Every structure is written in structure tokens, then in C-alpha cells.
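In this view, the complex is presented without one of its protein chains, the others remaining in place.
Going in written order, the chains are labelled A, B and C, and every chain counts its residues from 1.
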Amino acid sequence: MIPLSHFLILGAIIFSLGVFGALTRRNAIAILMSIELMLNAVNLNFIAFARYLPRTLLQGQVFAIFVITVAAAEAAVGLAIVLGLYRNFKTVNVDEINLMKW
Amino acid sequence: MMTFASLVERLYAVTAAWGLPWIVPTLVVMTIVAAVIIGYIAVAAMFMIWWERKISAHIQVRFGPMRVGGWHGWAQSIADGIKLLLKEDVIPAGADKVVFVLAPMVVFAAAVAAYVTIPWAPGLIVRDLNIGILYMVAISSLVVVGIIMAGWSSNNKYSTLGAMRSAAQAVSYEVPLVLSLLGPVMIAGTMSMEKLVEAQGGYWFGLLPKWFVFPQIVAFLVYFTCSLAECNRLPFDIPEAESELVAGFHVEYSGMRFAIFFLAEYANMFVVAAIATTMFLGGWQGPWLALPGLPREVAHGLFGLFWFLVKCYVLIFVMMWLRWTLARMRVDQLMGFAWKVLLPIAFANLIVTGLVLVLGRQALLYVLGIAIVLLVAIVLAARTAGRPVRVG
Amino acid sequence: MPVKLGIFYFLAAFTVWAAAVVVLGKNIVRAAVALIFSFCGMAALYVLLDAEFLAAVQVLIYVGGITILLLFAIMLTSRISAKTARVINDQAFLSGIAVVGLVVGLIYVSTSGIAAISGPPRLPETAPFLGRALLTTYALPFEVVSVLLLAAMVGAIILARKE
Partner (left out) sequence: MEREREKPIPIGTTAVMERTGETMEEMYVNMGPQHPSTHGVLRLLLKLDGEYIVDCIPFIGYLHRCHEKIGENRNYTQVIPYTDRLDYLASMSMNFGYVLTVERMLGQKIPERAEYMRVILAELQRIASHLIWLGTFGLDLGNFTIFMYCFREREMVLDLFEAVSGQRLNYSFYRIGGMPMDLPDAWVSDCKAFLDWFEQRLPEYDAIMTDNVLFQKRVQGIGVSDPQVAVDYALSGPMIRACGIKWDLRRSDPYSVYDRFEFEIPVFDTCDVWARYMVRRREMAESAKIVRQALAGLPAGEIMAKMPKNIKPPVGQIYCRTESPRGELGFYMISDGSVKPYRYKVRSPAYVNLSAISEMLKGCLVADIVAVLGSVDIVLGEIDR
């Protein structure tokens, strides 16, 4: 039996990688990808808990399904926004899109 | 003669008796199964290529390959395969080498992985997953990833365009495809390929086999249409349209890598035909499965495999037949067809199936349901047919 | 079983490596390809956790849907074989510190306290259970999510279309 902590640590590492990417990547699509990574890490934790918690009713898996659904919605809207940005600014690098900054 | 699963069990028992960890027999079984599957894919694909050439030739009033191997050029595909193997391996200078090399592997791996849950005969299945059909659909969707990788990494505009078309097409057609497969799943109440086939045993009124194609004829047609699109076959072959995009995503590929794409295409054709056979045409169900003269297992194995392959290859023949008779669709028509025609039909079929399952299994209701779905289909088809085509 | 643990380590290393390529890779398309690999590794981990249904859903939706969309958007917005000089913005150092802190904290939490839990030897088939749960206990969230999907679809169409 693999200890639960192994999955949690793996989730933590991937989540942190996702956070790092979301904070530092310049390309908006790369940021979206990092966010997907974070959601996946969360899913991993949910499913791990659903597997390991005693008297489980698989709430973790149910929640993971919702997370996947939300991720799909997020990807669709996010990519539409990226396309809109690209059309207006001719770039998808978020640090060059600084019209609202002063 | 035993079922495949019991053979594996015995191997496990033997190795466990020797004191080896279970990973050893698992690896042995995996290697053997993979070798058998890949061998089957290679041989079957070569046969299908030769077959397609002969069929196309006879449709087009010519003979096709006649020389290599003597009898009707049966060895033509082998000769072509050897030629492709011996060709120089060209990677374009501007290509992204890692992705370029990886792409055919992804495509082929996805095609091969789908063979795991094909129920060849009673008991003859590599692994009867309880999510079998979902697994097959999911794994098949990986092919598109490989196609996009190939298209992008070639650094060629035609291949990139082909890859983008392919992506759009695959994403669109996956939706009605999955929805159409849900009908049989709902009736059988399982996603396991083995149990789906078993659910189709027996006869209605003593003569009509209980295949899901009869109550789910609409779903079958939707699935078959979508599967043509999934395999990039004509009339949905726009990702690799020779006359528009030269050859689409694999325009820069040659030699062995091209051969792998080619092989994967035919392997995929077989996979979609196998899914259709399993879900709609009763899989290995057929007469003589319990032939008195033979032992039960032998009859099951032989005739099960026979019926399964016959049904698969009939479907493949229909795919080839369509390819050599129809013209290619246009990109926008293709997308419109998926979203405006197939998807509503698939939904309507799903709703009717659900209603019938909940309200009772009266045959009358089935007929009524089919009539409604057909009506919707006809109305939709008539509407799209009557609509003026986009200008400018 | 040590073999299972070995498989886990292999999959974990593969997934983390792929995720690292996603986050740190210079080439955006390669990052997307790595994302696909990391999703596949994730799906394999789900299988280890007896969640075959979710593994298949993961492959179907993430690999077959979301990453394809991502690749599509990448091809629409960046040049073929574009190589941008800088992919990381100015906050790299600060973010690095913050993320190291985060990962240390998370690992500390993960290893202390809940490590002893161990579940049933094997979960039964989950798909029928999930289906029932979604339409009974979780019917309301299910409907809410479907409305969310609809809203997202409408929003995406409106945002992406040209005038």
C-alpha cells in the first residue's frame, strides 16, 4: 500500500509548480496551462482522499468530477479571452498588456 | 483450450510458486500481448491496404496491384512496407526534432492501446475493464494529439493547417460519437466490453438477433458517421486532403515514420469497426457458438473470433466503399454537420432511449422512439439541405 | 507492495518532470505537449488509486479536449516555431521564494498527522456509484455545474467571435 502522504506530497509539488508557472510565465496560454496543472494537483488530492479515507462515500471523486468540469469551462473561457487579447494587442504576453497600468 | 484470463491466472500461480514477485508474470504477459497485438496490427493493416487498393481498383474499373507475389498482387503491401523501412529517414531542417520524432509514436501508441479492450471472442480479451468503452474512446482521442504534434513540428504551413483542421474535427465529432455510444451502454447497463457483448445474446421473436443496432439504429448511424471522421476517412478526410493540403499533417514525413502513421490509420479503422461491432452488431455473437461436435471452448474461440472479424471487416469494407464513391466535404460543412445535425440526433436518441428504459420495455415504445428520432433527423437534414450555402 | 510503490515513484517522477517542462520550458508548444504527458501520468496515478472512471474521464476531457483547445489557441496566437527570448517575467525570484515556502508548508502538512490513514484494500467499481451520487446527493451541484458550462460556452463564443 502506498502511503497517503506520498500522493499528498506529489500533489503539493505539482501544485507549487503550477503556482510558480502562473506567477511567472509571460504567455497567457502558459498561465492557463499552469492553472490546469494546479487543478490537476487538487484533483489528485481529492481522489487520494477518496481512496484512503475510511467509510468513504467517494465524495472526493465526485468533487474531482466537478473540478474537471470547472476546468473545462475555465479553459474555454480563458482561451476565448486569450484570443480576444491577441486580437486587440497582437500579443499574448501578459506583461506587455499594461494599458490599465500607470 | 482455455480462456485468455484463465491462462494468465495459471501463469501467475506458477510464478508465485517459484517465489517471484507478481511483476514478473505481468511483464511477461504484457510483452507477449503487446507483441501479438502489434503483429496483428501490422499484418492486418497490410492486408487492409492491399484490400483497399483492390476494392478501389474494382470500383474504378481497373485491376489494382497484380504483379507482386503472383496471385492478385497479394504481396504488394509487404513490398511497399519493405521499401518504406529501407528508405532514408528524413527530418526537415526546420522541424522541431523531438516533437517530430515523438508524434508518430504517440499516434501509434494510442492506436495500439485501444486494442486492449477489444473483445475478440468469449474470454479472449486482453483486459476486460469495467469502463471498457470509455477507455477506448478516451485512448482514441490521443491520436489527435499526435496529429497536432506532427502538424506543428513539421514547420510546414500545409501540415499546420491540416493539424488544426484535424483538431477541430476531432473535438467536434467526439461529442456525438460518445453520445451515440451511450445508448447501448444505457440499455446494457454496463461499460464493460465483455458484458456489452453478452447483453446482445439471444433472439427477438426467435429470429432477429438481439443486437443493439436494431433498437439503436440511429445511434449506430451517428456512430458510424463520426467514426469516419475520427479516422479521417473520406468524406471527412479534410485533415489530409491531398488536393487541398497536399497531404495534411504528414506531408513532411517519409520512410518509417510515414509508415507508422499509415499503419496507425488502418489500426484505427479496425478499432472503430471493432467498437461498432461490439456496441451495435453483437460482437462475437453469432450462430454455431455452441456447436455440438466441438468442445465448448474451441467453438467459442473459433466461431466467436470468426463472427467478430467478419462483422468488423464488413464495416471496414463499407468504409472503403464510401471512400471511393463520395466526394470530400468542406471544413465548414463538416463542422456544421457535426454540431447541427449529428449532435441533436444523438441527443434525441439518448432522450428517447432513456424514456423507453424508464417507462417500460414495450416494443411499441421502441418503435415510437425510433420514429421520433428519425423524424427529427429527417427534418434537420431537410433544413440543412434546403439552406442556401454560405456565399462570400 | 514494493512493486506498486516503484510504479508510483516512476509515475510521480514522470508527472513532475512533465509538469516542470510545462512551467519552465521555453517553447510553448513543447510545454503543451508536456502538459499532455503530465495529464496522462496523472491518469495513471488515478488508476493506482482505484479511480479508473476518473482516469478515463481525465484522458477524455483533459487530453482529448482541453489540451487540444490549448494547442489550437497556441497555433492561432504564436508564430510557427517562434522562439521567444524570455518566457519568465520579472517576478521570478520572488515567486520562487514564495513557491518554495508553499511547497515546504504543504509537504509539512501532508506528512504530519494524516499519514497513518489507510483505506479499504480495494475500492469496488466506482462508475455506477458516481452516477447514482451525481443524480441524488449531488443533484443540485450537478445542475449548477451544467449551468456553469452553458454560461461558459455562451461566454466563450461571444468572446471569441469577431464582431
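In this text, contacts are C-beta pairs under 8 Å (C-beta built on N, C-alpha and C of every residue); 3 or more make two chains touch, one makes a residue touch a chain.
Please read all numbers here as calculations on a predicted model, not as lab measurements.
The chain omitted from view is touched by exactly one of C:Leu48, C:Met75 or C:Ala127, namely C:Met75.
On the side of chain B, touch with the chain left out of the figure occurs at residues 56, 59-62, 157-158, 160-161, 164-165, 234-235, 237-238, 241-246, 324-333, 385, 388-392.
Here is the rule we go by: only the chains that are shown with their structure count from here on.
Counting only chains that touch, the fewest steps needed to get from chain A to chain B is 2. As a whole-number value, the distance joining the C-alpha centres of chain A and chain B reads 33 Å. Centre-to-centre separation of chain B and chain C, using mean CA positions: 28 Å. The distance from the centre of chain A to the centre of chain C, each centre being the mean of the chain's C-alpha atoms, comes to 6 Å.
The residues of chain C that reach two or more other chains are 53, 57, 65, 69, 72, listed in rising order. Touching two or more other chains at once is no residue of chain A.
Against chain B, in their complex, chain C makes its touches with residues 2-3, 27, 29-30, 33, 36, 52-53, 56-57, 59-60, 63-65, 67-69, 71-72, 75, 80-81, 125, 127. Only residues 21-23, 94, 96, 98-99, 102, 129-131, 134-135, 137-139, 141-142, 144-145, 148-149, 152-153, 155, 157, 160, 163-164, 167-168, 170-171, 174, 178, 191 of chain B touch chain C when the two sit together in their complex. On chain C, the positions that touch chain A within their shared complex are 1, 4-5, 8, 12, 15-16, 19-20, 22-24, 28, 31-32, 35, 38-39, 42, 45-46, 48-51, 53-54, 57-58, 61-62, 65-66, 69-70, 72-74, 76-78, 84, 86-92, 95-96, 98-100, 102-103, 106-107, 109-111, 114-115, 117-120, 123, 126, 129-130, 133-134, 137-138, 141, 145, 148-149, 151-153, 155-160, 162.
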